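What follows is a single structure, written as structure tokens, with notes after it.
A protein chain is absent from this complex, but the other protein chains hold their places.
Note that the chains take the letters A, B and C in the order they are written out, and that residue 1 is the start of every chain.
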Amino acid sequence: MDSRITVTHVRVRGFHLDGYGHVNHARYLEFLEEGRWAFVDAHPEFAKSLAAGVALVAVNLNIDYRRAAVMHDDLEVRTCLSRLGGRSGTVGHEIVHRDSGEAVVTASLTFVLLDQRSHEVIALDGEWRERLAPLVTALDSTREPH
Amino acid sequence: MDSRITVTHVRVRGFHLDGYGHVNHARYLEFLEEGRWAFVDAHPEFAKSLAAGVALVAVNLNIDYRRAAVMHDDLEVRTCLSRLGGRSGTVGHEIVHRDSGEAVVTASLTFVLLDQRSHEVIALDGEWRERLAPLVTALDSTREPH
Amino acid sequence: MDSRITVTHVRVRGFHLDGYGHVNHARYLEFLEEGRWAFVDAHPEFAKSLAAGVALVAVNLNIDYRRAAVMHDDLEVRTCLSRLGGRSGTVGHEIVHRDSGEAVVTASLTFVLLDQRSHEVIALDGEWRERLAPLVTALDSTREPH
Partner (left out) sequence: MDSRITVTHVRVRGFHLDGYGHVNHARYLEFLEEGRWAFVDAHPEFAKSLAAGVALVAVNLNIDYRRAAVMHDDLEVRTCLSRLGGRSGTVGHEIVHRDSGEAVVTASLTFVLLDQRSHEVIALDGEWRERLAPLVTALDSTREPH
């Protein structure tokens, strides 16, 4: 797989479920956040900036729930940087069943980077563009019609 | 306020926050789910159908994070049925600061109704349309440009 | 009821449940934390101290799960200060079904107060004792054998 896509795994446990026996729709956001932190871990320069007082702040999330996940399912969370704009970027996410490859969730999270001292949104130019532009790619699912 | 809009309240507590001291973005989905259950409570016929084996299943959520909420904030969650299609409907949500009225979150959740015995999506016609069509309305924020 | 006991209410929702259709055992800790914050809200001097840089830090929790709670249950969370020691105190908690009065959960949480600047545990004497000692009381359930 494209090295710009970070892959993490999660096995569905009892505390992830809701009363229907399906993973609760809010829990997927934790799986996605896990994916983003793993992405940061995989890109040490990005991690260094966050540690130095830059916060990644969500401004929009658009999430498709495509198939239910249930107890004991092994899920794969795929995360990449899918768009880089002037003041915001987008993270692409996909959660699939590891065995079947079927999509459970696809999502796009639009974010800004915030300077935690000045509380100003950081423009994604200069050093930031040099750092992030080479990471932009697409997940398969974002190319499929659905 | 329009009687078709259900209003619930939540005070932000320590366990709602993330490491930045802001309400974690996944927690808002629990506030919204709380809003939907309160909406169901306010419409007994709807509640009766759900109790009889109809599940409301989320298929898409589109959520704008517009302003951070912090410890001790009093939030108001507004929930309504904003669209009724042939096989799916949309719930409109808005979370505002009670004191200032400023929007914290706006969201649209698209759902289907699932017959839990047959696992078939229920068409929103006949009795269901008679029951739900009179409830369709809009939140102020969904009329505003943003 | 004893005015030193703070009462809050929660209705069980889908996101509180686990795969068995019961409130997940971890969720009760959020209900208890809600109870403690409501207790703080009800005692403004205590709230003022916390706002000024004192953290209430849990050191032990002992919780009995006595009866399952399920979807739509209306629960009452009762919270009080049940013990005041030299360097730690204990909060007593009880969660009951509102209709039947039956106990769902009983719990004791032992805490220290931490000065967030010095990171030192605050001795519960002098002003703190004057403030807290009059609040010490017991929940019915903590007097019952069980």
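Simple rule for what comes next: a contact is a pair of C-beta atoms (placed from the backbone, for glycine too) under 8 Å apart; a residue touches a chain by one contact, two chains touch by 3 or more.
No experiment lies behind these values; they were computed from the predicted model shown.
Asks: Looking at the full complex, which residue from C:D2, C:E45, C:D64 or C:E127 touches the chain that isn't shown here?
Replies: Touching the chain that is not displayed is residue C:D64.
Asks: Footprint of the hidden chain on subunit B, which residues?
Replies: 14-15, 17-21, 24, 26, 71
Asks: Can you name the residues of subunit A that touch the chain not displayed here?
Replies: For subunit A, the residues touching the absent chain are 11, 13-15, 30, 33-34, 37, 41.
Asks: Across the whole complex, list the residues on subunit C that are touched by the chain not included here.
Replies: 20, 25-27, 29-30, 33, 55, 57-66, 116
Methods note: only the chains that are shown with their structure count from here on.
Asks: Quick one: subunit A and subunit C, Cα centre-to-centre, how many Å?
Replies: 36
Asks: Could you give the separation in Å between the centres of subunit A and subunit B, each centre being the mean of its C-alpha atoms?
Replies: Roughly 24 Å separates the two chain centres.
Asks: Two-or-more-chain contact residues of subunit A, please, as numbers and ranges.
Replies: 20, 26
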